[in-house]
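Have a look at this one before I ask anything.
Yeah, one chain of the complex is gone here, protein chain that is, but the others are all in their spots.
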Amino acid sequence: MYLTRRPWFLLVTSIGFLGLFWSALRVGTLAPAEFSFANGADIKSIDPAIVTGHPEGRIINAVFEGLYRNLPAHTLPGYQPDGDPNRMVPQPAMAERYDRSADGLTYTFHIRPSARWSDGSRVTAHDFVWSWKRFLHPDTANQYVYQLTSYVSGAKAFNTSQVGPGDRVEVELPDRLRPYDPFPTGTMLYGVVRRRIEAPRPAMEGLRRAEQDEKLAEWHRRCKFEVDIVPVVRNDDEPHSTPQIDWAAAGERRVFAKQDALADDMGGPLEGHHPTEECLHILPHFDSSVGIRAIDANTFEVRLDHPTAYFLELCGFYVLYPVHRPSVERFGYPAWTRPEHLVTNGPYSIAFRRIRDRIRLQKSPTYWNAKEVALNTIDALALSSQTTMLNMYLNGQLDWIDDPPQTAIPDLRQRSDWHGGVRLGTYFFRLNVNKPPLDNVQVRRALNQALNKQQICESVTRAGEVAARSLVPPGLSDYQAPLCDDYDVAAAQQLLADAGYAGGRGFPRLEILYNTSESHRTIAEVVQQQWNQNLGIHVDLRNREWKVYLDDTQSQKYEISRAAWIGDYPDPNTFLDMFVTQGPNNMTGWGNLRYDEALAGSQQELDPQRRLELLAEAERILMAELPILPIYFYASKNLVRADFSGFSENLLDVHPLHLLRRRR
Amino acid sequence: MWELPRIDETKSYGHMLAEARAMRGTSLSRDAWTRLRRNRAAWISAMFLLCLSVLAVLTPLLPLDSPQRQYLGSGAANRQLLPPSWKGGRIEIDGPGGTIPLSVALRRYDELLRHSTVGAKVEVMHPFLRLWHDLRPVDYVLVRCRLRCFGDWCLPSWCGTDQLGRDVLSRLLWGTRVSLSVGAIAGCVSLVIGVFYGAIAGYFGGFVDAMMMRFVDVLSSIPFIFVVIFAITVLGKEEIRAELQRHGIERIAIFYLLIGAIYWLTMARVVRGQVISLRNEPFVEAARVLGAGHVRIILFHLLPNLISIVIVYLTLMIPSIILFEAFLSFLGLGVEPPNVSWGILANDGIQAITPLRSYWWLVFFPGLTLSMTLLALNFLGDGLRDALDPRLRQH
Partner (left out) sequence: MLRTLTWFVVQRVLWSCATLWLVFTATFFLMRLVPGGPFQLDRNVSPEIRRNLIARFRMDLPLPQQYWEHLFRTARGDLGPSFTIADYSVNEILGQGFVVSSALGVFALLGALGLGVPAGVLSAAYRGRSVDRWVMLLATLGIAVPNFVLASLCILVFVFVVPVFPAGGWGTWRQLVLPSACLAAPFAAYIARLTRTGMLEVLGQDYIRLARAKGLRSSAILVRHALRGAMLPVVSYLGPTTAGILTGSLVLEKVFALPGMGSHFVDAALQRDFTLAMGAVLVYTLLLSVMMLIVDISYVLLDPRVKIGE
């Protein structure tokens, strides 16, 4: 007996282990790519409408392309040297040119006839309409959605489903095949809202703006809508064409409500006793309410709410890149992003993708400018450890890294393959102005003047960062940022004494909140020591992991909090917009009417010079009131192997992969 | 092997009694002690640990620079990443009024205290607080003693300085305090939980035992690190933290308790096994017959018999706790600055090692201390096992 069961068990165990061993040995050899780079932690997605972040941006910039593309000025055809040749300027991409109306509100883009998807089909204006609609759809829920909603007319209402009586609407029924898709796949009905049956309005008194918004959104979800549904004339020959809607026809009256509101009993007896039906979404009718439309397959028109000087730059931002509608609709999310299904329109396509390991990019033959793309294969490696990154670079396994460890930086800066330079990003401390003594502007100014920012740049970060005396980094042409007070210990002590804390006496113990990271910790430690020495006040350090840090900062449960902002587009607005009263990313509790006015004025201003003056006016207020302490402007820290050319330092620290080529 | 003494009729009973007394020999603990003394590795380890603990306790008394003072200035005031040196220094304090020696700052502070009106709250920070974070009352006294004995003189940076110019030797010794106390306190917490849990399960047996042990099984199948991350976060919540602080519990104390609360599983298993084997021994039966209650039997009859195995496991558990703390520091979840621990130091050191240039002292000294301590604890644990439990002893 004992002997009989032994082989059986041995067999099973050894088969198990052999299986594991086989899979272990299966790691075959992988042909190295022509160019490999470290791309930070693994990317979240390659769907342009889902992602947020620098690593994702690199991949999407390689595989997709928008109307325009931000590229170094010297790559412009017929470039005449003026200013910085590496300055990023929007250059024609999917669109070969654009027209702007005299009031600056309407942009008409002419799509390049040679623009092709990787399956050979043409890139049309309809692709853009559909992709932007998808980006704006509430289910996509992208945190960059303000890139459109703040500028394009009607986009905000569509994104937040604001619907009222008389509005044309599109209603999606809850019959989706794939519930996780971030865009409508259910049956669509069209009609005109006759009546909004309102839920009881929530009490709003004494709430912060964010809380009020939340209550309003909640209330809106609980409303029911009486809609006259009109017939749709579908063109069955072309499945993706816009449905023809007969708005003039007499509608069929129906009542719709979202799931939350279905259970509620409200609004009294309904006319005609229509049963309430469930809908997934009831949104303003996109084609008639949002300023985005395709005039024909080659012409794409965008209407803006106010003239936006940097709209072309926005169009070169990766969240606004188009996606291939047939494949997205056929496979659904996330299946359409798989390398085997992915249809792209950029210089590269994806050969394969291994989770948390690498993405192999392969030159796309259908790209309109394919003759200019030099490298055939590129590997983007997911790497999070700085030391490992540097090791692999020095060892020849990587050709480009952008985040070497701090201790090595002084040595690395001496090398010829070091590419540094100021970036469009600011490291600063937020001060919670609701917490005494930080409500006192003298205290805030004292804290600022007692900070030796130069020392932080020279002794701690050491990669060529620049001590900051404004929020907006230098290098934006024509914009002169107003500065806050310089480092001056005596003045700082005087200010603190004026505030009633002479020599730091009686100053309460404050805390600096920062997220877990070696470099943030070091900077906080240095600041702690500087304030201790210069002002005689003691601050504690509070280290929290990333998500808790975000939670604490966003709900203003902090006194001083480390922060950073990387500009999305080369314009001061990307920074200054942050601190409007109760703006979502303000988070300091600070607000100033004159500031808001100046910023709003700048958005309406057509004259570029006057616009920048208004922006400077706003920043002057910010730098006098100091709800934030600017510390330094970021520097880029790229190491690129000398075998490659086409890598140019620029303010945005964006390096298009298709410009790289191997030196002979 | 000794032979039974032949009873010599000629001897008096009194004489026999004296002989019996002489024969009783050594007690178990005495026997264990001599055995431990004879084990050279264990004895050296014990001495090493003793010295380290004494150093850790007396750190404020030693003439060291402040573990948190940075030297980022220019010229001689910049001491970033200096290799070990033999040049002694002076402990100074930077204030709004410039740099002054600590003793002077202390004198000024004392004077201020004397001249301020009675009852008026002096709101100026004590100079010690500027150089040492979180000094306990005993430490105050020790620092004052140090100033009395050594003045402002402090030891050279035998272990070099770190990226912010702080003295590694000083940080190492202050880190020793934290790391050793993490090990000791967390060890004791897990010991208390584990011993009682295991003893109760083993003593009652049957259904109670089965349920309690199943619970242990379930707990041990949740990955450690996962629980630690979430527990630290939950306990770090603003409200909970404020509540705990009102009861005088600080974050570092929570940290100790948490690690202790995680490491008790093995201890509970071991103790339970031991109790099961003791449960039916005659001496327990006897106690039960004599009317002792469950609590009394567990506390006074069973626990004393567990001491040896518990001590052995404790010495083997402390190293893994210290390593776990180092691992948490690697993740940035360990003790918080300006507190230091070996884990933080070793991790900082590792970051400073690149193929371009090695600041070897940053990793060598913390790594050496850490490894030596763990080595010593392991050897001591082995030695104690051999000494305390002759059954396990290998000939």
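Which chain is which? They are A and B, in the order written, and residues in each are numbered from 1.
Keep this in mind: contacts are C-beta pairs under 8 Å (C-beta built on N, C-alpha and C of every residue); 3 or more make two chains touch, one makes a residue touch a chain.
Worth saying up front: this structure is predicted, and the values here are computed from it rather than measured.
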Chains shown that the absent chain touches, full complex: A, B
Listed residues A:P90, A:P182 or A:G291, member touching the removed chain: A:P182
Residue, one of A:P365, A:P584 or A:P608, that touches the chain absent here: A:P584
Absent-chain contact - pick from B:W43, B:F150, B:F196 or B:F327: B:F327
Selected residue (touches chain absent from view) among A:D305, A:E329, A:E545 or A:E617: A:E545
Of A:H74, A:R354, A:R594 or A:R610, the residue in touch with the unshown chain: A:R354
Touch list for chain A against the chain that is not drawn: 1-2, 4-6, 9-10, 13, 17, 20-21, 23-27, 29-30, 42-47, 50, 52-53, 138-145, 159-161, 180, 182, 210, 213-214, 217-218, 221, 334, 337-338, 354-357, 381-385, 387-388, 391-392, 394-395, 397, 545-552, 554, 584-585, 587
Contacts of chain B with the absent chain, listed as residue ranges: 214, 217-218, 220-223, 225-227, 229-230, 233-234, 237, 319, 323, 326-327, 330-331, 343, 346-347, 350, 353, 355, 358, 363, 367, 370-372, 374-375, 378-379, 394-395
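Keep this in mind: only the chains that are shown with their structure count from here on.
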Rounded Å distance, chain A centre to chain B centre (Cα mean): 47
Chain B to chain A touching residues, read off their complex: 68-70, 72-73, 78, 80-81, 94-96, 123-125, 129-130, 163-164, 229, 233, 236, 238, 331-333, 336-338, 348, 350-357, 359
Sites on chain A touched by chain B in the complex: 386-387, 390-391, 394, 405-408, 411-412, 455, 459-460, 489, 493, 503-506, 516-518, 521-522, 524-526, 528-529, 532-536, 538, 541-545, 548, 552, 557
